[in-house]
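Missing here: one protein chain of the complex. Every other protein chain is in place.
Every chain is named by a letter (A, B and C) in the order it is written, and numbering of its residues begins at 1.
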Amino acid sequence: MIPRYARPEMTAIWSPETKFRIWYEIEAHACDAQADLGVIPRENAEAVWKAQHVEFDVARIDEIEAVTKHDVIAFLTHLAEHIGSEEARFVHQGMTSSDVLDTTLNVQLVRAADILLADMDKLLAALKKRAMEHKDTVRIGRSHGIHAEPTTMGLTFARFYAEMDRNKTRLEAAREEVATGAISGAIGTFANIDPAVEEHVCAKMGLRPEPISTQVIPRDRHAMFFATLGVIASSIENIAIEIRHMQRTEVLEAEEFFSPGQKGSSAMPHKRNPVLTENLTGLARLVRMAVIPAMENVALWHERDISHSSVERGIAPDATITLDFALNRLAGVVEKLVIYPENMLANMNRFKGLVMSQRVLLALTQAGVSREDAYRLVQRNAMKVWEHGKDFREELLADPEVTAALSPAEIEEKFDLGYHTKHVDTIFARVFGEAA
Amino acid sequence: MIPRYARPEMTAIWSPETKFRIWYEIEAHACDAQADLGVIPRENAEAVWKAQHVEFDVARIDEIEAVTKHDVIAFLTHLAEHIGSEEARFVHQGMTSSDVLDTTLNVQLVRAADILLADMDKLLAALKKRAMEHKDTVRIGRSHGIHAEPTTMGLTFARFYAEMDRNKTRLEAAREEVATGAISGAIGTFANIDPAVEEHVCAKMGLRPEPISTQVIPRDRHAMFFATLGVIASSIENIAIEIRHMQRTEVLEAEEFFSPGQKGSSAMPHKRNPVLTENLTGLARLVRMAVIPAMENVALWHERDISHSSVERGIAPDATITLDFALNRLAGVVEKLVIYPENMLANMNRFKGLVMSQRVLLALTQAGVSREDAYRLVQRNAMKVWEHGKDFREELLADPEVTAALSPAEIEEKFDLGYHTKHVDTIFARVFGEAA
Amino acid sequence: MIPRYARPEMTAIWSPETKFRIWYEIEAHACDAQADLGVIPRENAEAVWKAQHVEFDVARIDEIEAVTKHDVIAFLTHLAEHIGSEEARFVHQGMTSSDVLDTTLNVQLVRAADILLADMDKLLAALKKRAMEHKDTVRIGRSHGIHAEPTTMGLTFARFYAEMDRNKTRLEAAREEVATGAISGAIGTFANIDPAVEEHVCAKMGLRPEPISTQVIPRDRHAMFFATLGVIASSIENIAIEIRHMQRTEVLEAEEFFSPGQKGSSAMPHKRNPVLTENLTGLARLVRMAVIPAMENVALWHERDISHSSVERGIAPDATITLDFALNRLAGVVEKLVIYPENMLANMNRFKGLVMSQRVLLALTQAGVSREDAYRLVQRNAMKVWEHGKDFREELLADPEVTAALSPAEIEEKFDLGYHTKHVDTIFARVFGEAA
Partner (left out) sequence: MIPRYARPEMTAIWSPETKFRIWYEIEAHACDAQADLGVIPRENAEAVWKAQHVEFDVARIDEIEAVTKHDVIAFLTHLAEHIGSEEARFVHQGMTSSDVLDTTLNVQLVRAADILLADMDKLLAALKKRAMEHKDTVRIGRSHGIHAEPTTMGLTFARFYAEMDRNKTRLEAAREEVATGAISGAIGTFANIDPAVEEHVCAKMGLRPEPISTQVIPRDRHAMFFATLGVIASSIENIAIEIRHMQRTEVLEAEEFFSPGQKGSSAMPHKRNPVLTENLTGLARLVRMAVIPAMENVALWHERDISHSSVERGIAPDATITLDFALNRLAGVVEKLVIYPENMLANMNRFKGLVMSQRVLLALTQAGVSREDAYRLVQRNAMKVWEHGKDFREELLADPEVTAALSPAEIEEKFDLGYHTKHVDTIFARVFGEAA
């Protein structure tokens, strides 16, 4: 966890205090269920709730763990210090450490997913707002970084909206993947604990029982979870790259908002760098690097060893905290992005009329010119624009082979921008629904 | 693609012949739609279908591409050689190369997914069959590679079944992710082609129209697809590791089927190595290595460059072919796995009765002994078994502190195996449904 | 291996024919050494060389392997078909399959490294040539994609030269890593074969004996090898990104060479896309994806299982073939890159004089203005250029707070380009040696 790329709400999920609190709730709910089953005395179950308002002493638990070298035992020992060792003697009965650890991890991941889903809503709202605002702001579409044909800035935002909306759906699925708990005892056979305990604890903690857990909750679920975070991060990088391109000096179609006190460079005061989106490019890599270790974690020895644990101590907080920060940063960047429509037009017209070449090509073909000939005619005139700064329309009007096929009015019509934006409404309706 | 790890049906999807066939179909269906719209003459659309039974000449297309340095143009030129350049002049009208390339890739990925889904059915059937067969075959459950408590071999298979069943659901979702096509023209604005063409072509090719494509189909879809393959591969590794462990000399609870002519080692004729599952361990890595490049492919410049293309030429065939092979190999290994129930029992009893220690611990606690004392008592006797080969039951019966809390009959009862298998039916019902 | 991204010389290293040839040579040299030791009869050793000019029949060996399910045994059986089973009976004596397989892999990797080293020489030569040619071609240096201060195109090439030169040194080290062979028999104890055999075979095959091989050659060597290829690939991506940026429409400081017959786009005939460097961006990912599997291969069970084998069947040919292709493609791109010095100047002057702001800032500071004030003065005038298209020099000359600190001549002097290029020679000498 890198403090400067962390937000408090997400960070809190991964604090020792939160972890011990969840451990406690799992143990207490399990005692209730055991009492319901008549396995342990009701008063012992009730005694556990005496600690409900206790803030567990992390330092003390660490101290005990230093001796026992076992974290769950250390916690249970500390819990007994609060509720009395006599009263505590049925706590954890029939359970194994993994029951507590794995169920807790999933509670944390579900909570983290909920924050991330809210983040995505914020980002989606910003993308939609900017899409609507710039629905008709014409800019040149580029492929390979090369001018192609006109499009609108709104379509760019809509495109990112659709991608992030897919990511939200994926994240909802990923959340469901990890929304399971297991209280199945050593080896997961329920030999020492009734399945009813698992059902009760899971219901209380907002989870579904894991159908078959063989002690640990299977890690294919977590692999899928982190893989999904990796895809979302890659989409963040995708948007970040677009903004970085728009801000580069020669393009300058947009800029990250630059607050009054901010200094772009210690050396060059005129510089306004796209540092937030460059930062997001890097953060995307940090999230993505969790994916392969999460997949390596799937293969456990005889389905249950502890090699995954240290990995998850790293990637679970790091990937969720970083992604939470990145989604929020990106939402802010999009929300406040300064857009320069006039520069968009200037860029589009840099090579006068050239971006209309495909329309002319098609018109020639439809006028009966062979595809090969049409291509040659268009390329011949295009090269004059490209290399000698000529105006494409004028060159076409002056090319007798072209005018033999197309009338001046037909040529003029090919330079109408409305031609290129006529389906923007159709696409917006696809992305945002008919009401858009 | 590694020939020895490739099956013909999947390999065929990725042949140049298949690719050109799909290109052809897309172009031909697009012409039909254009004719329906009155954009091109009906007879030109019909002319394209003259080539329906042509096997395109890959070498000839390569030859043309060597000059044009553009694959789609090379194909169209070759197509014109078949149907006449006059008749062919409306082919591809209003389209851009990506319309053909990206839609084709998704057709291929959908077909590949269908094969993989069938593979998974085969694997699931094998896992279920072996689960049922060994539902009550007792073996020792292990955690950290250390004996823990009894379980059954059927639960191990059921566990893998549940994991692979989840993977099938994930693969179905991944298939839907890439089941989109785009015929939206340069920059994806539909400026030069009506959305109706896209709808027609997609319907014919078994795809949904991509809501907003901005020329290329967005690569977050493919990132999710390959990430899902990576998770499946990791589950294959998980099963492979279990089998490799079972086959190691000291464990020998199962062996890969060893056919009569097979030689295990050039040097040691008695050796029977788990080479198939070792191979699967490696194949899992090969599939998984596609995940990060697929994620790196998401961020394109201005949403459309061609950097992803070379990556996909590698990973799309390689990951699907390897996974198809691996799933089939694994299904075969599971189907024919030789299982040694007697060795399972022998292993379980290696430290006489020790695996029942947790039951004794619980019984002592329930009989009023404090958890700390009970732990001490159990550990004291357990150590005699572990270190001196004693019999755990006999030691307990001879320990006055133990017998002060538990009667001989109560101690005996703790060594009943049925105690550990009593919930196998419950778990099987969770995994395979009540009918199981 | 993707045929379109493969060159014959490198591909040949990985053919079955080459592999069997190396197997043969290892076995034959081992027999010689065994005969020298008196372990096997000299005539049997000599008999093996009867097959020296045989081209082994791959299909026949595959046929035998289909029965034996063991590749080395299949080969030995086939070899016996050539030299007689009586004569062949001492071949492979005391050896284990890994002796042949691992030593062969390393022979192949060393040969691959030699080709890659020659590729790098070609690339280095191209980079040096272009560096010299454009040593004094002024262009704007950019950071964050934003104009900063002047530099020269030659420095860009020199920078890439230095990086690739480091990569060459790394590749030489990586080649040494894998230039070992092992003929140490089962488990690597030399129980059945004298270390002298290993020494003889290694010497003949251009390798050093692996000091301790425990059957397999340890895979940390290969992990390091592939990691090095990943670094080189990343440097290729670095150069490719620079060229793609230079070619984007608004920048247009350079273009990939565009041959007469080439078509940039099926739709827009004027387009010239940086397809080679986009392709290289993707190829870099393909090479890099070998790194993690190669590292996962290091941990073998009891130091020797076969899980790494399937991985290496994929990554060894794929990564070396792809990198070989990429280095050659990049050398060609650099060699023929079309550079537009006039566009470089035009871009640099896009915001008139602004790129000199740091010099003015320094001058103000040295003239006694506080850093904070100097910063404010420069930024104030810079903003007029940035936002209103003013000329930076003129604005400074008209700003009384500035002229209070600097005379007009002092201001004028700050706009001298020679100031920025004065250390180009120093840097070239560092990179290319004093003679440069």
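Keep in mind that, in the parts below, contacts are C-beta pairs under 8 Å (C-beta built on N, C-alpha and C of every residue); 3 or more make two chains touch, one makes a residue touch a chain.
The structure presented is a predicted model; accordingly, all values stated were derived computationally and were not measured.
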| item | value |
| --- | --- |
| Hidden-chain contact residue, picked from the options C:H78, C:R221 or C:R272 | C:R221 |
| Absent-chain contact - pick from A:S85, A:S307 or A:N349 | A:S307 |
| Per the touch definition above, residue among B:E149, B:E242 or B:D399 touching the missing chain | B:E149 |
| Contact partner of the left-out chain, one of B:V334, B:L361 or B:L406 | B:L361 |
| From A:H92, A:R111, A:K128 or A:R371, residue that would touch the chain that is not displayed | A:H92 |
| On subunit A, residues whose C-beta touches the chain left out of the figure | 1-2, 4-5, 67-70, 72-73, 76, 92, 95-97, 185-186, 192, 244, 248, 259, 261-268, 273, 275, 278-279, 281-283, 285-286, 288-290, 292-293, 296-297, 301, 305-311, 313-315, 318, 322 |
| Those residues of subunit B which, in the complete complex, touch the missing chain | 140, 142-149, 244-245, 247-251, 263-265, 267-275, 278, 292, 296, 347, 350-351, 354-355, 357-358, 361, 375, 378-379, 382-383, 385-386 |
| Interface with the undisplayed chain - residues on subunit C | 85-86, 88-90, 93-94, 98, 141-145, 148-151, 155-156, 158-159, 162-163, 166-167, 170, 173, 177, 186-192, 195, 209, 211-212, 214-215, 218, 220-221, 223-224, 227-228, 230-231, 233-235, 237-238, 240-242, 245, 281, 284, 288, 291-292, 295-296, 298-306, 358-359, 362, 365, 370-372, 419-424, 426-427, 430-431 |
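Here is the rule we use: only the chains that are shown with their structure count from here on.
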| item | value |
| --- | --- |
| Fraction-based call for subunit C against subunit B, same above half, different below | same |
| Leading chain pair when contacts are tallied as C-beta pairs | A-B |
| Copy-to-copy rotation for subunit A and subunit B - C-alpha atoms, rounded to a multiple of 5° | 180 |
| Whole-Å separation of chain centres (CA-atom averages), subunit B against subunit C | 32 |
| Subunit A-subunit B separation of Cα centroids, rounded to whole Å | 24 |
| Subunit A, residues touching no fewer than two other chains | 142-145, 148-149, 245, 292, 296, 358 |
